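For this depiction, one protein chain was excluded, whereas all remaining protein chains were kept in their positions.
Moving on to chain A:
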């Protein structure tokens, strides 16, 4: 049995199939926009309220994508930390196969600092990392109903998904 000559091209190697298709890339495929374009950013934290009892901070989630699993090609919504928390719980219920990453710190030790600029910035970064990991996951993109809603719906209704 002849051994494949190491310097032969693949198409003339041993055992050529009669129905081998020629795979040529089109111009669009070479230079066009890739099909996996997904940008998710968590930016622009704003703190509302005047009294400590009614103060809270929310963040803007900006999404730009061409992945068909997402409803819109671009979206801009606002969410607060507790929304992220309920979203994470919903995700855990939706999948047994995927390990959902943790959110940035929620402990009571940080409670008193939660309107401090450094704390908000650290939290923003952590939320962005969390959302990127979750949005980029192929099984969640196609399998989770809560993911696309959380990122793109104007209003997040946690009761729909728990």
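FYI, contacts are C-beta pairs under 8 Å (C-beta built on N, C-alpha and C of every residue); 3 or more make two chains touch, one makes a residue touch a chain; residues count from 1.
Rule of thumb we're sticking to: contacts and distances are computed from a predicted model.
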Check your understanding: Which of the following names does UniProt give to the chain that is not shown: "Vacuolar protein sorting-associated protein 26", "Nuclear transport factor 2A", "Pyruvate dehydrogenase E1 component subunit alpha" or "Cell division cycle 45"?
Key -> "Vacuolar protein sorting-associated protein 26"
Review point. Among the options A:29, A:85, A:105 or A:121, which residue touches the chain absent from this view?
Key: A:29
Check your understanding: What chain A residues would touch the chain not displayed?
Key -> 1, 3-4, 6, 8, 10, 13-17, 20, 23-26, 29-30, 34-36, 38, 67-69, 132-133, 136-139, 141-142
